[in-house]
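Removed: one protein chain of the complex. Kept in place: all other protein chains.
Just so it is clear, A, B, C and D label the chains in written order, and each chain counts residues from 1 on its own.
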Amino acid sequence: MQLARIIGDIVATRKDDNLAGLTLLVLQPLAADGSAAGRTLVAVDAVGSGVGETVFFVRGKEASFPFYPTEVPADAGIVGIVDRWDLG
Amino acid sequence: MQLARIIGDIVATRKDDNLAGLTLLVLQPLAADGSAAGRTLVAVDAVGSGVGETVFFVRGKEASFPFYPTEVPADAGIVGIVDRWDLG
Amino acid sequence: MQLARIIGDIVATRKDDNLAGLTLLVLQPLAADGSAAGRTLVAVDAVGSGVGETVFFVRGKEASFPFYPTEVPADAGIVGIVDRWDLG
Amino acid sequence: MQLARIIGDIVATRKDDNLAGLTLLVLQPLAADGSAAGRTLVAVDAVGSGVGETVFFVRGKEASFPFYPTEVPADAGIVGIVDRWDLG
Partner (left out) sequence: MQLARIIGDIVATRKDDNLAGLTLLVLQPLAADGSAAGRTLVAVDAVGSGVGETVFFVRGKEASFPFYPTEVPADAGIVGIVDRWDLG
C-alpha cells in the first residue's frame, strides 16, 4: 500500500455499471516524509474518506475486495484513513 | 485508475479470439493538472468512448471484468468517461 | 496493452513444463509515435507472430488466458498483430 | 520479492474490516548492495517483524496469501526476515 493525500474528486456520468454509486477520488501518493511521490491516480473509496485526508490505498484487484461480491473494475482503492505514522 | 485522453485507435486483423469485436484505443495518461503523464498504452473500451474524449481506465485483470464471462486478455480497459474533475 | 516490435527470440532447454512448446520472443515496447519506449522483455506468442512484426501485448496473468486451461507461468503475451494504428 | 528495511509503522483507526488487527509497517526497499532503492511503501506483516529489521516482501495479491481465507485488501506483505544475503 502507499500513503496518499486526497486532492480531488471525479464526476463521471457514463461509467461501468459496477462503479455506480462509488466515490472516485484523486490521490497524490506520499513518501514516508510526507512529500509528494509519484503520479496522481484515481481510486475508489472503501472507508468514507474525503478530500484533504491522508489515507493509504491498495493497488490491483485487492482494491475491489471491500465491495465483494460485486466485481468492481477498480485497480486502486482507499482502505484506511491514517491517524499518524511514526518513523523509528 | 488513471485519467487519460484517447488519442488514437488500433487496427489488428489477427488477434486473440476473445478480443474480436472489441475496440482497441490508444491512450495518453494524464496527471491531475491535465498534462500528459507517462507512456501511451492500448486499452479496450467498455463504455462507448472514442478518440478525443477524457476517460479513466483500469489496469490489470480488472480490465476484463466488464466483459465477463468472456476472459478477455486485456490489461487496460476504459471504464468511465470523465465529465469533469475537481481539485479541492 | 502496449505496442511493441519483436526483436528476437529465446532458446531455453530447461524451463517450466507449462512453457514447453511455446514461442518465447524478445519485445521492444513502442510509444504511439513508433519510437522505442521502455525496457525490452520476453513474451509468449498466442497469435503466430514473429521477429520483425509490430504487435500488441498484454501484461500479467491475462498473458496466460489464450492457453487456458494450461496454467502458463507467463506475465507477458502477444495477443494481436498490428495492421496499423491511427492517431486522431 | 524485494529486500527492505522496516523504517516505521502506521496508526489507522478507520480502516477496512479485513485489515483489523494487522500490523502496518513502512518499508524502504533496498538494492542488493543494501542501499535504499525506490519509494517507501506500507506493508502488512506476516512473520512477526518490526522496525529496524531487514526483510523481504511480496507485492500483489500474494501479499494476502498468509491470511487466507480472510481476503485482506493488501498489495504488499512481509513474508520473511533476512538473516543475511550473499552475492556470489
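Convention: a residue touches a chain if its C-beta (ideal position, glycine included) is under 8 Å from a C-beta of that chain, and two chains touch if they have at least 3 such contacts.
Since this is a predicted model, take the numbers as computed values, not measurements.
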Residue-wise, where is chain C in contact with the chain that is not depicted? 6-16, 18-19, 24, 26, 28, 39-43, 51-52, 60-61, 63-64, 71-76
Which positions on chain D touch the chain that was left off? 1-3, 29, 31-32, 37-38, 46-48, 56, 58-63, 65-66, 68, 77, 79-88
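By our rule, only the chains that are shown with their structure count from here on.
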How many angstrom between the C-alpha centroids of chain C and chain B? 19
Expected list for chain D, residues touching two or more other chains, is none
